[in-house]
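Take a look at this one; I'll ask things after.
Here the complex is missing a single protein chain, while all its other protein chains stay put.
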Amino acid sequence: MNAPASSYKKEDFETDQDVRWCPGCGDFAILSALQSVFADLGVPREKLVIVSGIGCSSRLPYYVNTYGFHGIHGRAPAIATGVKLANPDLEVWIATGDGDALAIGGNHLIHALRRNIGVKILLFNNRVYSLTKGQSSPTSELGQKTKSAPYGSIDPPFNALALALGAGATFVARSIDAFLPHLKSTLRRAAAHKGAAFVEILQNCLVFNDGAFGRLTDKNARGENLLVLEDGQPLVFGRRHDKGLRLNGLDFEAVVMDGGSADHDVLIHDERRSGEGYAYLLARMSDHADLPTPIGVFRDVQRPCYEDSVRAQIREITKEQGAGDLEKLLRAGSSWEVRE
Amino acid sequence: MNAPASSYKKEDFETDQDVRWCPGCGDFAILSALQSVFADLGVPREKLVIVSGIGCSSRLPYYVNTYGFHGIHGRAPAIATGVKLANPDLEVWIATGDGDALAIGGNHLIHALRRNIGVKILLFNNRVYSLTKGQSSPTSELGQKTKSAPYGSIDPPFNALALALGAGATFVARSIDAFLPHLKSTLRRAAAHKGAAFVEILQNCLVFNDGAFGRLTDKNARGENLLVLEDGQPLVFGRRHDKGLRLNGLDFEAVVMDGGSADHDVLIHDERRSGEGYAYLLARMSDHADLPTPIGVFRDVQRPCYEDSVRAQIREITKEQGAGDLEKLLRAGSSWEVRE
Amino acid sequence: MRRIAEPRNKLKSTKALQAAVVRFAGDSGDGIQLTGSQFTDTTALFGNDLATCPEYPAEIRAPAGTLPGVSGYQIHFGSKDVLTPGDAVDALIAMNPAALVASLSDLKTNGIVIVNTDSFKERDLRKARLSSNPLDDYTLDRFRVFAVAITTLTRRAVEDLKLDGRIVDRCKNFFALGMCYWLYSRPMEPTLRWIGDKFAENPQLVEANRRALRAGYSYCDATEAFQIQYEVPPARLAPGVYRNVSGNTALSLGLIAASQRSGAPLFLGSYPITPASEILHELARHKNFGVITFQAEDEIGAIGAAIGAAFAGALAVTTTSGPGMALNAESVGLAVMVELPLVICNIQRGGPSTGLPTKTEQADLFQALFGRHGEAPAPVLAASSPGDCFTVAYEASRIALKYMVPVIVLSDGYLARSTGPWRIPELDDLPAIKARYRADPDGFAPYARDPETLARPWAIPGTPGLEHRVGGLEKRDVSGVIDYDPLNHERMVDLRARKVAAIAREIGPVVPKGDGDGDLLIVGWGSTKGAIRAAAQARRAGGRRIGHVHLRYLNPLPPNLADVLIRYKRVLVPELNMGQLAWLLRSRFLVDAIVFGKNQGQPFRQREIEAKIEEALR
Partner (left out) sequence: MRRIAEPRNKLKSTKALQAAVVRFAGDSGDGIQLTGSQFTDTTALFGNDLATCPEYPAEIRAPAGTLPGVSGYQIHFGSKDVLTPGDAVDALIAMNPAALVASLSDLKTNGIVIVNTDSFKERDLRKARLSSNPLDDYTLDRFRVFAVAITTLTRRAVEDLKLDGRIVDRCKNFFALGMCYWLYSRPMEPTLRWIGDKFAENPQLVEANRRALRAGYSYCDATEAFQIQYEVPPARLAPGVYRNVSGNTALSLGLIAASQRSGAPLFLGSYPITPASEILHELARHKNFGVITFQAEDEIGAIGAAIGAAFAGALAVTTTSGPGMALNAESVGLAVMVELPLVICNIQRGGPSTGLPTKTEQADLFQALFGRHGEAPAPVLAASSPGDCFTVAYEASRIALKYMVPVIVLSDGYLARSTGPWRIPELDDLPAIKARYRADPDGFAPYARDPETLARPWAIPGTPGLEHRVGGLEKRDVSGVIDYDPLNHERMVDLRARKVAAIAREIGPVVPKGDGDGDLLIVGWGSTKGAIRAAAQARRAGGRRIGHVHLRYLNPLPPNLADVLIRYKRVLVPELNMGQLAWLLRSRFLVDAIVFGKNQGQPFRQREIEAKIEEALR
């Protein structure tokens, strides 16, 4: 019935449901990337669960032939936590949007990251509420005109990655719908991480916020605006790969690499860097007009993951106390017998 | 009736309600500090509003003779946002606990900080749910035994200040119930900040988590464990003020100040430092066993505050379009007349 | 400008009708909503009474040409009272096969079907999952079919403008509109003018669209296929200035009016949700009324901010739909306890859970009445027509401010979107409404009550000498301090209930429409009013003795309702749920009210209610 896990094809992860996104929506690319990655993972299909909230992005589970749970708005991390705790053998993924994850679902998100529960969180960030037809989201930019902010948004946006790091995330990455290979490799990395993996995927909504990421995807512009992180490689960007980042005290600054001494100051990317400051500064780069926006894996470190701690505690206590005996439990405390 | 704002005494901010905290609770000190600070502020009493959620800490509004709103669990930032938006002339303070603010109220908190709404948030952190008699909170420490974690907590705690910074907080500070003068000056600084001010106050719950901050308050221990931040002063700690913090790449490290060259590396505290990394590293210090825990003002920077942006937009549009005319509005669009 | 008619083609015959139902249907990219609203505006200006009902696809952009992608717009217009958008369609304009098949079952036998043959190609049929072409098989045998190459004809009309092909094809809806204008003898002038305004920045587009419109009109006038032209004479509406409004627009206007008249600034705390979002959109556009629209992080943040704003003196409002209303339950309880004015609008949609978000339903009445913990009564009002949304929003604000209570307003997806002519009220005719801020510290106590309304004083921060504390814990009568005393609690539970119950004094007696006594009383609430009234009228015309009461106030109920109920042999309660109002009436009046529930995400059809009436009378 189910193909052996090792020989999956992408098609094995398609369903017979019509995909109900607007033609050209960035969600298609993400779906396709995820299906490919699933095919490669070698995880039996029945062990994969995708949980989502509500939004265009949250329709994704319907289109992937695994177990799926299309939850309610904002609650995917809560539901996913329950799934993973109840059965840690499952690989649990979350598909969510900027509204779903960062507006109504913000609390569940930060707590999932705090606990480091082993779920992969894919945040489709299109900086707008799409399913409800174009209101502002917590990542909408200042001045962005939306249906709910017809004169332009005055709410400063979240920096999703900085928020995730502040909450204690162990794995933080960013990719873009338009960069399929990069996206796939990022998803693969998320799959490999033990613990909570947070991936922000910049996603174009061509109906309500078209071109929001043009600076980063446009062939001409992206060289100057995008910095692709690679572990062990210097933080270099620029159309001609001629710029690098170095430290100035506790801030990053861009320098032109002209073969001079400054070249040696350019930082080498280290995903596993133990101090928290480095990843945080990387995350904050996108807030600075004079710095490029990084994509890739910002941070990938290990902390005990929550489902393991839960099971370990149960095991330990059961070892100490012995497996529970219902009969004994009911009669615990002072009991007495009444005879006929 | 009301005394002139300039001549308030602390007693003017007391109410006739019996204070219902356990004798010896750290909340008394915070209450007292706040009443003193209010007396000094020169703000007319009727312009002060304290909003709270639910918890021992959230009882505070009843004991301060200002306007007060004892809300429901976790929602103080939401209620306070409404108060401040409806009337920006009011000085709005929030009293909240680690459960109230960081568990159920986490989302409202991070969004209030993102928007930079002008409210002062006092988080009474006792690392436990006290009002409900001793369950774990999101700041309970690993291994801490509580009623809900009788075998010890396995949930990694939030670092409240790192979370606040990740959410975009413009003012972040920490103080301790036991240090009254420090607490008062910290509250005064929060009062002076324009925008959202986030103050974590380490508070001893002598019933359910007594001595949680002994390391920091105990006369003998605190020298080595506490670092008092002062703007423009070096980051120095130690019983004999003989240790300083310097940068090692992007991490802090403690060095002994022996009058040697290392002394010059010791960082000078700068609350207004523009890059985000510095305050974040300070905030993360308390996670590191080998670094002291800072108290004081970590960060105090300016961003437009939300209530101003809201009003500015209204003013601007009203200037452009003229004040609304109800009669015209009702007849807008294509209307037609039916005559007798 | 009114009642301008185009010159007539003398070769064609003209037939007068009392009313007609027209549906435009096509792909969501076809500009159907725009076409429909143009037809509506013209018809309104022409003087007909009317009701409309747009239907959007559930998806943002379902694949073009598919069934889920069909967008529809139905208008019922006439020279008498028009009460519903019409059960059955007289004329369908179908821009593609999917639109055709989706509408077929609603079409009257012998009804008119205009199809755009250019989009009935093999490919189009496949997208609509059709195996044969409905134009060629028996499908349309019952109808009068006009197969017109609308796309081709439009292209031809604008050929010489040398426009981009995609732009040209976007004009084709005006061609179709022109045909309908001819068919129903409507003037083109208003739309010609509208096109001029709309595309002012692009004169070529103005020209192209105008030409398409005229071409459609002339096509019918010229071609032999069209022989009969219909006339639906204007209706006799009550004198006044009218405009066509949707329920959500009217509701927004009602809130602004209440704010302006009461002197309490309007504060909306909201979180987007279908079908309530347009209220947020609409109010966000009127900042020059001092309106603050706060899009919160979630519904709880939204209502929380509204409660805070109410504390600080605003006319505070939150707008949502069922799921958001569910999340708000705890906060509504807080508002009940702190006794602050608050207007909570639930624009109901199909449930439970996420349910059918784009569909309509009335299944949140129980939630409004009972969906809180503890005894937490709140007034509940329901709007019954698009224009009535104005009245109800205004009245809810009035009650909230006068009694210091949260008031729940129920509307629904159908009311939210559908439109009807609304007589714009004269400002002086609006009921008095006032924000009564307490200023006097003398004798002030936060929970002292107005002896008449039982309202506590609204003492807002900033007022010297009135400093006080409120909160969700039980409070002592008068002083408002926390109090767990058993008898005080009982007194407060009772006071909160009596305060709400006392509003009944202000509710005028219900007077049944139709027969004042007789065989059957139909009791309804909310958006079903038009369908019930139409059905009752029809059955009375058929000789039945029927009365119809439509409740605006669900809590408290009108004081004379019991007296009315006993004047009829039977009571029938049609609702878009499983019988929630019926339950209420049964419990309150021990009357054996007959449940007539419909749970299809769709409004009632007149004929469904007629059939049920006959069944009930059997």
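Each chain gets a letter, A, B and C, in the order it is written, and its residues are counted from 1.
Note that a contact is a pair of C-beta atoms (placed from the backbone, for glycine too) under 8 Å apart; a residue touches a chain by one contact, two chains touch by 3 or more.
It should be emphasised that the depicted structure is a prediction, and the values quoted were computed from it without experimental measurement.
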Exercise. Of the listed residues B:C56, B:V83, B:L183 or B:A279, which contacts the missing chain in the full complex?
Worked result: B:C56
Exercise. Just one of A:L31, A:A80 or A:M257 touches the chain that is missing; which is it?
Worked result: A:A80
For this session: Among C:A276, C:M325 or C:V481, choose the residue that contacts the chain missing from this document, as touch is defined above.
Result: C:M325
For this session: Would you mind spotting which of C:V145, C:A363 or C:I433 touches the chain that isn't drawn?
Result: C:A363
Problem set entry | Footprint left on chain C by the chain that the document does not show | 58, 300, 321-323, 325-327, 329-330, 333-334, 336-338, 346, 348, 350-359, 361, 363-364, 366-367, 369-376, 471-474, 484, 486-487, 489-490, 493-494, 496-497, 577-578, 583-584, 586-588, 590-592, 598-602
Seminar exercise, completed: Touch rule applied to chain A and the missing chain gives residues 1-2, 15, 17, 44-49, 51, 54, 61-62, 65-72, 75, 78-87, 89-90, 107-108, 111, 310, 313-314, 317-318, 320-324, 326-327, 329-340
For this session: Kindly note down the residues of chain B that lie in touch with the hidden chain.
Result: 18, 20-23, 54, 56, 70, 72-74, 103-104, 106, 129-133, 135-136, 138, 147-151, 155, 207
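Methods note: only the chains that are shown with their structure count from here on.
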Exercise. When the C-alpha atoms of chain B and chain C are each averaged to a single point, how far apart are the two points in Å?
Worked result: 45
For this session: Give, as an integer number of Å, the spacing between the C-alpha centres of chain C and chain A.
Result: 40
For this session: Would you mind listing the residues of chain B that make contact with two or more other chains?
Result: 107, 111, 310, 313, 317
For this session: Among the residues of chain C, pick out those that touch two or more other chains and give their numbers.
Result: 287, 297-298
